[in-house]
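Presented below is the structure to which this report refers.
Here the complex is missing one protein chain, while the rest keep their positions.
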Amino acid sequence: MTALLETRSLSKSFGALRATRDVSFKLEQGARHALIGPNGAGKTTFINLLTGVLKPSAGTVLLKGNDITHVAQAERVKLGIARTFQINRLFRGLSVLENVYMAIAERVGAAPNMFVPAGSRRDVIDEAMELLTRLKLADVAHKTIPELPYGRQRLVELAITLGLKPEVLLLDEPAAGVPSAESHIILDAIDALPKSIGVLIIDHDMDLVFRFAQRITVLVRGAMFAEGTPKEIGANPDVRAVYLGQAAHA
Amino acid sequence: MSIDTNTGVGAASGMGTSLAARTLAARHRLRWWEPLPWLLAIGFYFAFPRYLGFGTEMLITILFAISLDLALGYAGIITLGHAAFFGAGAYTVGILAKHGIWTEPITGLLWAAMVAGLVGLASGLVLLRTTGLTLLMLTICTMGLLEELANMGAEYTGGFDGLDSLPIQPVFGVFEFDVLYSTTQYLYVLGVLLVCFVFVRTLVYSPFGHSLTGIRENTLRMHAVGAPVRMRLVVCYAISAALAGVAGALWAQANAYVNLSVLGLDRAATVLIVLVLGGYGRLYGGFVGAIAYMVLSHFLSKLYPSAWQLGLGLMLVVIALFARGGILGIGASLWHGHDKQRDAS
Partner (left out) sequence: MSSVVEFANTLLGGVAAGMVLFIVSVGLSITLGLMGFVNLAHGGFAMIGGYIVVLTMNRLGVPFIAALAIGFFSVAAISVVFERLLYVRLYRASELDQVLFTIGLVFMMIASVTLIVGPETQPLNLPSWMQGQFDLGFMTYRTYSLVLIAVGIVIMLGLWLGFERTRMGAQIRAAVDNRRMAESLGINITRLFTLTFAFGSGMAALGGGLGAEFLGLDPQYPLKYLVIFLIVVAVGGLGRVTGVFFAALIIGVLDFALKKYLPQGGTVFIYAMTILLLLWRPQGLFGRAP
């Protein structure tokens, strides 16, 4: 069966710096896949390559078997790949609802309309509110981003991405900055995602990784270091060595 | 005001009653003070019958400023070359009229909008691949290019002296353009301004306008939600150009005259100052800015031109440092400060 998202010998160099080396990676349908590695391993670079923010120096990216290596970022979103950013990229002057509205309006094709008020698209508003309710953000839907604590802003970041109804979801440290008391909301939301979506998470929080992942890939210095089930990775002495000095739970 | 907590999932009507949803749904509704500027404008017509030429100029400046606001305030495109489109529209009317090809005013506006819009579309497609200083430079150079071309094509454009005594037909075939008191001009321009403003207001509150705000607030995020950012900017720029062209056409019709001044850096810089003075990105900034600037300019610039320039410069410095939102921005913060005070007491 064709993998949902796949890379073949993907490489990226910035001058002399080889940020991604010959990575061949598969994300299956319905995957719950985690990407881990020490700082500087090139995880975010890899996500940027998958989403089209960066063009690779070599190799290919395939979505459901189709070559999307040269497809632009916005196009890839339309094809079903969505991602959250490590640092929030939100519309700070707008309300939470308006933030999520932006994504849904793009998806359903409401955005190019110049002749009706944004507020008249009740379908978009209703869908946005439903999504926010699921993420327990409905009570702050009217507030602007700076009025929210950082943890909840992170949730808005996730909400925007979910509004795109992607088939592939790439989460770059989704729980970063979220107080532990609230992180379960994110995890619950991820648990509740449709089983057909393939999800790839980058994170340093091993609790989250081991709870969530069915498959783990370890990236070190831009190259694939190890891959396997959480049990295999946890038992792998080389992986532990690489993580010496970092908080490791296995 | 009662606070709605989130009701149960799935009750569609329940969703619609949340505060956020209601606010968004009602965002475009007319506020009580919105008819005021128009009433004032009509009142001006009766109160100052001998200043209608000045009034017409002011209304045209408002339209020009609103067109720039679409590009600058909503899409975030920084341009010092918007007079290119103003001039394109003005010269379209001027050339068509002077050479007897087309003299009907209202359809003349449509021609002007089309020409200016096409220039905007072409230049936008090409220029909006760049950003920042490069883009600024390119807008200035495009405008300069058009200005020089107009200068060179003196056979059609009248060159440095321009085209005067443009024959413009009466509006609706009945209302003649009055050279002396500008009575027809004023109401005609006011009508066109109203139509254009309604169009801009609708656009700003539409999903398209919302996406422009998104592009301005966080372009990277817009790419990441699948928005075709560059195409949106190009479309916005083209519309903004078409509106500026209408303003230019009105100028040519109202003055029955067009010359190179419609294309100069002077005009482009002035409209930018007007918009910033009023407050960009605020729909009504153009109104406030144009009125404030023109009234001040009318009284000061002829009496003490250097002092006027000094004061204008000082005002720009102060705005850039302390009052980026212009007059409306200051007004908004005073209003919210007042609100906070009132809630506290």
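Chains here go by letter, A and B, matching the order in which they are written, and residues are numbered from 1 within each.
Everything below uses one rule, namely that a contact is a pair of C-beta atoms (placed from the backbone, for glycine too) under 8 Å apart; a residue touches a chain by one contact, two chains touch by 3 or more.
Computed from a predicted model, the values in this text were never measured in an experiment.
> Where does the absent chain touch, in terms of which shown chains it meets?
Contacts of the omitted chain with visible chains: B.
> Please identify which residue in B:231, B:316 or B:332 touches the non-displayed chain.
Counting the whole complex, the residue in contact with the absent chain is B:316.
> Determine which one of B:100, B:132 or B:173 touches the chain that has been left out.
B:132
> Using the touch rule from the top, list residues of chain B that touch the missing partner.
72, 78, 80, 126-127, 129-130, 132-134, 136-138, 140-142, 144-145, 148-149, 152, 265, 269, 272-273, 276, 306-310, 312-321, 324
Methods note: only the chains that are shown with their structure count from here on.
> Which residues of chain A touch chain B in their complex?
Against chain B, chain A makes touches at 51, 53, 73-75, 77-78, 82-83, 85, 89-98, 101-103, 105-107, 110-122, 124-126, 129-130, 132-134, 138-139, 141-142, 160, 163-164.
> Write out the stretch or stretches of chain B touching chain A in their complex.
Residue positions touching the partner: 5-6, 9-10, 12, 15-16, 18-21, 23-28, 202-203, 205-211, 213-214, 217-218, 220-229, 232.
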